[in-house]
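Got a structure here, written out as structure tokens. Questions coming.
With one protein chain removed, the remaining protein chains of the complex are shown where they sit.
After this line comes chain A, so read on.
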Amino acid sequence: MLKRPNTLKNSEQELRIFRVRALLAVLVVLTLACLLTGRLIYLQIVQHDMYSTRSENNRVRVEPLPPNRGLIYDRNGVLLAENRPTYNLTLVRERVDNLDETLALLVELLELPEEEIEAFNVRSRQRQRPFQPALLTSDLSEDQIARLAVNRHRLPGVEIEAQPLRFYPDAEIMAHALGYVGRINVEEMETLDAGRYAGTHFIGKTGIERFYEEELHGEAGLRKVETNARGRVLRELGRTDPVPGENLTLTLDKSLQMLAYELLDGRRGSIVAIAPATGEILAMVSTPGFDSNQFVTGIDVASYRGLQEDLDLPLFNRATRGHYPPGSTIKPFLALAGLVEGVITPDSTINDPGYYQLPNDSRRYRNWLRWGHGRVDMERSLAVSNNTYYYTLAHDLGIDNLHKQMSNFGFGQRVAHDVQGESGALMPSRDWKRGRFNQPWYPGETLSVGIGQGYWQVTPLQLASATATLANRGHWVKPRLARRIGDTPVPLDLPDTLDDIQLANDNWWNRVFSGMEKVISGTEGTARRTGVGLEYRMGGKSGTAQVFSLGQDQRYNADELAERLRDHALFIAFAPIENPKIAVSVIVENAGGGSTHAAHLARAMTDAWLLEDEAPDVEEVREVLEEDNANVEGN
């Protein structure tokens, strides 16, 4: 306890000191109050607009509403590409407290395999617009969703997002024709319209999916939402609904496509079928195929390497990008070129001693039949695939006319309307050779071109397209894959269609058709065994392409090497002759057994298309093929 107050204290002085100090304190209090008031006026009056905007931006978030991608159907309404509901894991980096910890936890919860973790980490750090969700993994399993849901409170900024994911029910068969969608990558993100693709994670990468990306994608919608500080949506302030993408109806026929795939039986090859009158591509197969669904969610490194290193090149679309010497399959087109240029008539003949010699040249260009076919007219030249006739014709035409006429049939250029990544292959000419090799054109090279060898290369699609034009009596209809976009039919006449091919006498078409019919139905036709039991009139032409060399970097064992050095078998066909409904080109790489292998496949295709109730039995075709292999004949 303290002592009693000192009674001698000077109370008056103490009171005076206190009053002065108290007055000063009051002044300080007032000053500070003024300071506060000033600050409040500054914040609430002077800077009010800025803070209002800031508070509004805090609260309102604009969320993109991605549109549903259009579905893809075949010509009969069979679904070829659909959207399956799946669950994606997304992450908004701005809302994540500790990215490393969150990722570690996610890897643990999702039980990601070791090799995927890196890709996962890279994706999470991929450059994004602020507050845009980054896609970490798609197609979460039920288990993964459950584990994430339980740990949700530990994972701020991580959301499970329901998203329809592209699914291809018949992936292997359709892979090349349809193409596939995949994640939007960094380069694509830079070129895409950010508004349209806000919220869209996938884009068409190849094939139809890529060509019709614009139509399939649709228009993104928006919704303005009010969120709290943790980003949780509290209510919707307004929305614009997305416009779903257009559904596509293709010209492809799924059952025909499937038949073509099965006919090729896992060999390397391609079948393309076109309806001549409409240019509709009925089937377009390249084998071997691959499972395009793997590419949608992101293929794992090992599988991708497997596909890349497969010597059969499953990712390579042979139908549109495969370059093959057309061999004898171009003989009907050359005959037509001769007719157009007036170099031959249907009735003009040559005498075939088994070879052809250029004037003042001792070299003999041989027919495949050493002793020759004797007197040969146009129809017989096609039926027996006489080389001498076409050496003569090519020489008489000259490379310039030959190049011009073959270009009219679409060789050396892209022919189709909507085939993504189509190659123009190569139709050689003087100019091309000078540009490519800086060499003049030699007359002997014209002869090679005359039998579809030499520099000439075609794609299966070009071959089918030229055949369809031929079957259509020279009337060009641009080949197309899309029949209807939404409800709008793709018009028959498309821009940049080639000019029709005119013959002096329209009956000459029939003479060429007749020659082609004899290939199958004639007694000496090269594909006469294919014509057995034919129920309609069919025109065709066989071809063999020699394989000269293999890529240097590819290694084959002895058996494989022998197999891969065998000739490619080619066949073109159309039927029925009087009113062609289908034109087909078939290429089977290293079929070896002569052109008849391809001819059987072409027949199976036309049978399937024309005899609707009697679909050909693939097993039967295979048996015939085996018989033939035992009984090899030249082309």
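The definition used in the following text is that a contact is a pair of C-beta atoms (placed from the backbone, for glycine too) under 8 Å apart; a residue touches a chain by one contact, two chains touch by 3 or more; residues count from 1.
Note that contacts and distances are computed from a predicted model.
S.K.: Looking only at the UniProt record of the hidden chain, which name from "Pyruvate dehydrogenase E1 component subunit alpha", "1-acyl-sn-glycerol-3-phosphate acyltransferases", "Carbohydrate ABC transporter membrane protein 2, CUT1 family" or "Peptidoglycan glycosyltransferase MrdB" is the right one?
M.R.: Of "Pyruvate dehydrogenase E1 component subunit alpha", "1-acyl-sn-glycerol-3-phosphate acyltransferases", "Carbohydrate ABC transporter membrane protein 2, CUT1 family" or "Peptidoglycan glycosyltransferase MrdB", the absent chain's UniProt record names it "Peptidoglycan glycosyltransferase MrdB".
S.K.: Who touches the missing chain here, A:R54, A:R154, A:R375 or A:R434?
M.R.: A:R54
S.K.: Consider the whole complex, including the chain that is not shown, and state which of A:V26, A:A194, A:L492 or A:A562 touches that chain.
M.R.: Residue touching the absent chain, from the options given: A:V26.
S.K.: What does the interface between chain A and the hidden chain look like in terms of residue numbers?
M.R.: With respect to the unshown chain, the touching residues of chain A are 1-3, 5-6, 9-11, 13-15, 17-19, 21-22, 25-26, 29-30, 32-33, 35-37, 39-41, 43-45, 47-48, 50-52, 54-56, 58-59, 94, 226-230, 234.
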